[in-house]
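Before I ask anything, let me first share the structure, which is written out below as structure tokens.
A selection of the complex's chains, in situ.
Chain naming follows the written order as A and B, and within any one chain the residues start at number 1.
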Amino acid sequence: MSQDKQKLLHAYRKMREIRTFEERLHKENTTGEIPGFIHLYSGEEAIAVGVCEHLSDQDYIGSTHRGHGHCIAKGCDIRGMMAEIFGKETGLCRGKGGSMHIADLSKGMLGANAIVGGAPPLVIGASLTAKTLGTGGVGVSFTGDGGSNQGLVFEAMNMAVVLKLPTIFVFENNGYGEGTGHDYAVGSRDIAGRAAGFGMPSVKVDGTDFFAVHEAVGEAIRRAREGGGPSAIEAIAYRWHGHFEGDPMLYRADGEVERLRAEKDPLKIFRAQLGKQIADAEFDAIDAEVEALVDEAVAKARADSYPPVENLLTDVYVSY
Amino acid sequence: MAIRTYREAVREALAQEMEHDPRVVLIGEDLCGGQAGSSPLEKNKEALGGVLGVTKGLWTQFGSSRVIDTPITESAIVGMAAGAAVTGLRPVAELMFMDFFGVCHDMLYNQAAKFRYMFGGRAKTPLVIRGMIGAGYSAAAQHSQSPYNIFATTPGLKVVVPSTPYDIKGLLIQSIRDDDPVVFCEHKALYDIKGEVPEESYTIPFGVANYTREGTDVTIIALAAMVHKANAVADKLAKEGISVEVVDPRTISPLDEEGILESVSSTGRVVIVDESAARFGFAHDVAALIASQAFHFLKAPIVMVTPPHTPVPFSPPLEQAWIPSVDRIEAAVRQVMEA
């Protein structure tokens, strides 16, 4: 297989992993076995994967409350993630973090974050480390359209310009923050357009099109690695599920979700784009492998045990 | 009297005060939700009514100039509310989860709390900040905290932590009518509990504790969800002949110091139950009060039942071990009885 094709199939596999993971959670969540809040990423896969296909473990990302897709794209172990979401000791955070705090620093994943706007200031820190130690790494923050209004984000953007940090600010515009339209909450109705005011370049891309994201981010990352400083990218995609599982979605137009699933499915779009190069059977084989992987992850997560109560008192400080 | 949930009692208080006074406005994220899209489809919809359903129906009733949906921008929410309060409105701002105060703490800590003092008494800041506190839902470390101790340490703020539907309605109306900034903490484990609540408007004064159980052997001091656990322990131990008094201060700033000291002076044995913190918490503030003001009445060391000095863990068995439990409260009572 050509290297290019391998890369394409890898990207597809990652997107499929996210999709299958999320749709399975949507189902499993109804059994009552999953504690806490779940925010699903279905419909936005091309953003996380379009970004992370450029990154290695030396590069760091910072994520949001809707973090599963970013984690998977950045290489977090799917079994460990599923176990974490089930609250089990085998989870990536040993059951202490849960869906909104999955992290794996060894993979360059700085954590989902339940504080909206929390990631960008942290990510510029990872970028500062890269710059100071000369690792060649970059930092990428993911922020929603709703989160784009948080002061933390603007501060991080200005700081990144001032210090010429290798940071990419990715804004995932999925139309809503909870039930509030981005066209209400973003005064200018143009998230990418804010970047110029802070002195950094930006582009707006179709976030359901893997190639559009991949190309735009590639350019930004190249610039960052070369010392050219930060960039912003607004990627427009759609959230298929509720804000959280259980949201009755009264703010949706009739038939909105069905239409999105039919017309704005990043995986379908990807397959259509590559229909000539890659046979359906190859994609389907990946789908089946991923299905099996997620099956196994769920079965294992379900079977694994909860952390022992003694663990309550560990990991507060390095000393205990 | 009607039977209302704690959630309904909040909504009723808000609605009645908004009717009563046109200067009362609500400010927060997704208080309505649907008003917040500009597409024709969304324009006339109230989609969320608040993440907690607490404000449901209020936008339909009072419109966008009284129920103000905002972007995700807590510093601007609290700051705007504080600025509106000193200039003539009586804003009620919602922080959703109180844990989010970190991104806007200055607007409370250095601004709203201090206007009156810094300006030599020439300002009034009738501001209410509402939000959820409490663990128990696997909402993890950033959505489960009860930082009322951090608010109450700040001079200039008043802090309310109600435990029943009756109290929450009367205290919220009082908070809105109060001319000082009030941080109003709603415990998420209590939203669905029911109780008798007058339909008409009424207020409960700040700084007046409620004795939810009367007793002579031991005083338990507790807030919000912990009051119900303390009551359960009191009821259980009553059968064994241990007479437990449960004091619910309801507001922690101002605090009914007299009410607490009176109970302690009669029982001489104290258990304080507190979900805020293992250090510098409400339990410590009250223990210090007692150790300095009622020392000679004490027959036993004060026992504090608090969470451990750890963030709130996600996994249910860990989280359950984190929250002060009925068992730990019972054990504490037995401990002070034996001492």
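We adopt the following convention: a contact is a pair of C-beta atoms (placed from the backbone, for glycine too) under 8 Å apart; a residue touches a chain by one contact, two chains touch by 3 or more.
Bear in mind that the values here come from a model prediction, so they are computed numbers and not experimental data.
Novice: Need the per-label copy counts for the whole complex here, not just what's displayed.
Specialist: A x2, B x2
In this text, only the chains that are shown with their structure count from here on.
Novice: With chain centres taken as the means of their Cα atoms, state the distance from subunit A to subunit B in Å.
Specialist: 35
Novice: Per the contact definition, I'd like the list of subunit A residues that touch subunit B in the complex.
Specialist: Checking each residue of subunit A against subunit B gives 35-37, 87-89, 91, 93, 95-98, 100-101, 113-117, 146-147, 149-152, 176-181, 183-187, 249-251, 253, 306-307, 309, 311-313, 316.
Novice: Could you list, by residue number, the parts of subunit B that touch subunit A in their complex?
Specialist: 29-30, 33-39, 41-42, 45-48, 51, 69-76, 99-100, 102-103, 137-143, 308-311, 313-318, 321-322
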